[in-house]
Every structure is written in structure tokens, then in C-alpha cells.
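Please see the structure below; I have some questions.
The full complex has more chains than appear here; those shown keep their coordinates.
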Amino acid sequence: MELVKKIEIITNSLELPRVLKILEKAGVSGYTIIENVTGTGDRGRVINDLATQALTNGYVMSICTEKSEHQLVKAIEPVLKKFGGVCIVSDAKWIAH
Amino acid sequence: MELVKKIEIITNSLELPRVLKILEKAGVSGYTIIENVTGTGDRGRVINDLATQALTNGYVMSICTEKSEHQLVKAIEPVLKKFGGVCIVSDAKWIAH
């Protein structure tokens, strides 16, 4: 197995495309999305409203190298600061195949 | 980035409000919920049944300090012991903003 960094981003569903573009620009070709998660954050409660995505969050998980981690975090930070959201990084290993 | 503890709780959907109340009481203001996950546990298989939440699980993820981790785990333990469920803690870092 190979050491990697696991990146998790939770942000407003409407900002999800922006976050995915940042991931792709940083060379992250694989990610998993869980749409329409709910929760509360520093900007108030998010309600799961099927009629509109404006009030739901999206969760994105990806794996990257330690080197691209710093680039990613730097690129994502202004989006989170502007629109709210969370970016979590943790150590992991994966089956590289 | 700032070191944090990542807390993940999986419990019966019906017990989810109880778990969220514990998080809020412990001063955890932000969390993410994924509703209606399925799986098996020590209390048997959970089936994703859209008609009733009684047999589905809920997933909650949150971030806290090492200090509040102990308080949280202590408060959540009796709920898991009584109703089943899982509480997982791991090390992570996040963009504090």
C-alpha cells in the first residue's frame, strides 16, 4: 500500500462545481461525491430540501500526494472563506493499482 | 492547518436527534449528516426502507478538539450501548477559517 493524504471537503452544493474544478486543476483525477448531505456549520443549519440544492451541502472525498495536498489546500481555502464549508486532511494509505 | 479530532457516529436513524443533542451540548456547532445509510452491525442487518426510518442508520461526522473529544465519547457511549451503533475517532487537520 502507498501512503496518501485523504482530503474531505464539505461545502454548499452550489459551490461544488467550483471545488471540483480546483481538484482537477491540481491534477486530482479521482474523487467521490456524496450529494445532498445536511448539517450545521458556522453559517447556520443546512436543511435537506429536495426541491432546491441551494440549502444542501455536498461532500467530496479524494486522495492525493503530500506534495499536491499543500497546493490543494491553498486553492480551496479562499472558496471556503468566501462561501463557508470545511476542508479536512488526514493520513491514509491505499491500494495503488 | 489546525490539528483536530474527527468523530464519526453511525446509529439508528431514530436515535440521530439524541446524538445531535449530545454534540450540541458538548459545544460542537458544526456537523455533517448522511441520512439513510445501510449496513450490518452487531444487532443485525439494516435495510434501506424508504417507507420507514426505523430500519435505517444515520451517519454523523464532526470535528472537535482533543479536549472535547473525551467529553463527547463519554456522553455518546451510553447511547451506543443502549441502542447500538458505532463511534470512531481519528486524527486529522483542517483549514480553520
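Order of writing sets the labels: A and B. Residues in every chain begin at 1.
As a convention for this text, a contact is a pair of C-beta atoms (placed from the backbone, for glycine too) under 8 Å apart; a residue touches a chain by one contact, two chains touch by 3 or more.
Owing to the predicted nature of the structure, the values given are computational and were not obtained by experimental measurement.
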Homo-oligomer size of the whole complex, from 2 visible chains: 3
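What we mean here is this: only the chains that are shown with their structure count from here on.
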Chain A and chain B, separation of their C-alpha mean positions in angstrom: 20
Residues of chain A touching chain B in the complex: 10, 34, 37-42, 48, 57, 59, 73, 76-77, 80-81, 86-91
Interfacial residue positions of chain B with respect to chain A in the complex: 1, 4, 6, 29-35, 63, 90-95, 97
